[in-house]
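This report refers to the structure that appears directly beneath it.
Only a part of the assembly is drawn; its chains keep their places, and the rest are absent.
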Amino acid sequence: MILELAKDIDPKQLGALADKLEWMGFNYSIHKTDERTDIAIISGSDSKVDINQFKNLPYVENVSSFKQSFKLAGKELREKSKTFQIEDVTFGQGHFSVMAGPCSIEGEEQIFNIAEAVSSAGAKILRGGAFKPRSSPYSFQGLGKEGLKLMQKAAAQYKLLTVSEIMDAEDLPLIEEYVDILQVGARNMQNFSLLKKLGKTSKPILLKRGLSATYQEFLMSAEYILSGGNERVILCERGIRTFEPYTRNTLDIAAIPILKSLSHLPVIADPSHGTGIRSLVAPMSKAAIAAGADGLMIEVHPEPDKALSDAAQTISLEDFSKIMGSILPVNKQLVSV
Amino acid sequence: MILELAKDIDPKQLGALADKLEWMGFNYSIHKTDERTDIAIISGSDSKVDINQFKNLPYVENVSSFKQSFKLAGKELREKSKTFQIEDVTFGQGHFSVMAGPCSIEGEEQIFNIAEAVSSAGAKILRGGAFKPRSSPYSFQGLGKEGLKLMQKAAAQYKLLTVSEIMDAEDLPLIEEYVDILQVGARNMQNFSLLKKLGKTSKPILLKRGLSATYQEFLMSAEYILSGGNERVILCERGIRTFEPYTRNTLDIAAIPILKSLSHLPVIADPSHGTGIRSLVAPMSKAAIAAGADGLMIEVHPEPDKALSDAAQTISLEDFSKIMGSILPVNKQLVSV
């Protein structure tokens, strides 16, 4: 249920209304924009709440039901796409951010070399895996805390933000200390316990689409985080599983304009995991931008063939620099089209 | 690496050999059957270990590399399918077990009614969800601890084992207290942190196949649990996601004989989630048995249309009784064919 409030409502009146809703037993959240103030009643199924009991509340000018089940991730509370800040980087419509780095943090020299290259190519965010979701228990599982420390040091030197995957809620205090953006991997997209806990952190979340998740399911997973109170969620299209053996995944470029039409959240693309093939990173980066992506996540390594994980899809620092040189101007032209 | 030991090795000699392996820096596990004793060296990639350093160890008669990446879940250490006990129920080749119960535990009367019907129809295991992985944060999330207590009471009265889903490692102490078999849901099949922790519990695990998991990935997830030391893992085929809109999922019946040929673990099928359609539970149960399933998991409810979750695929207690009456004899005939 969305309660649209009078424009001239003052904080005291708003407080009184909120108290009343609490007394009535509802969970609610207040959504202010420059144009209007809304209250979203999100708890319980809309169908069980009588719309009439809100119509006569003071300062409530209009009451409507949510049409979409992703109430907070959708656009019903706010028509326009919203932007948000992570430190000095703006995410969302009209802005464009590139996250780059190794699949796995492997050591000090590696991550510093990469950080320097990522920064000088014009990207603002360093990615690096410290806790790795490997399909085999016998594969390299990441450097853990040691890796996070190294990445933080490298990022600090080159003035980059950092993003790294969280696989276990138990690691939340540790990762919150060292990382700016917490990534939820495709395999954990419907790990609802983890999502609920991430709804309570103050860190922004990069949520990757599951390997066979529908758009609806993807947005409902974002809703789990948003409904916990964490409003800074970035959606990442990273390829779906299909019958095609040539590629690791099929990067669903249409997901970008569709998610942006359904949701106010920023949408980025990961052409590295999305294809699994080095030579496709450049054309698919351009395609993602052309389709309206708000950013990219790209795997880079000083010696791609020696990368401890995901070597086949990882590009060299030189290639990354070239891609950045070609996509950043394209982005400006396309955004202005 | 598999070290095949002399048949006449005695416990003291085995202990000495184990000490030696530990001193050499290897993780290993000992596998005894009636016919032979093997030691599996599972840590690290096989390719980096020199096979020759084992050949001259005392009592080692033969050394071979693992061909499959699912070393413990596969059949290389033991050729035949193995059985194991959960209380008085035997799981695995030549045995057949049915797990039945509600999608969600809803209250005392409901779960007692169901337990009575499940027991009198001849099933030995009561399923019931207390922590529910719902795609919406606003849907009914389960009764939690209260639900587990009710299920335990009902199961005790009707002498049934219980199975319930664990979504969060944090709940492990609680669920271990109340539940006999811990279920990992399809959405958590690659929640590797959870799997690692379940490798350390003494409870058996029912591992459901992910919505788009390959057989290889499914077995590698089982390997995560087995490599932690927990040998009692049951695999559950529960349908994969395809393009077909008529059914909720496409139950992959071929997975049953294939998984049983690749692995010594018991394989059961879930025709309820596997189709999402009530009328398909009976024919797909029979098909699963005919293909060699070691058991079934079926959702039942006294009033299926009023079930708080998954109503469309839930069958009535009467229908369950009828299905049991028709499938148990079929199973005997097919097994003997």
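Which chain is which? They are A and B, in the order written, and residues in each are numbered from 1.
To be clear about the criterion, a contact is a pair of C-beta atoms (placed from the backbone, for glycine too) under 8 Å apart; a residue touches a chain by one contact, two chains touch by 3 or more.
The model shown is predicted, which means the values in this text are computed figures rather than measured ones.
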Homomeric assembly size (copies in this file), of which only 2 appear in place: 4
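By definition in this document, only the chains that are shown with their structure count from here on.
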Subunit A and subunit B: spacing of chain centres that average the CA atoms, whole Å: 34
Subunit B residues touching subunit A - in the complex, by the definition given at the top: 42-45, 69, 71, 133-139, 167-170, 187-188, 190-194, 196, 211-212, 217, 220-221, 223-224, 227, 241
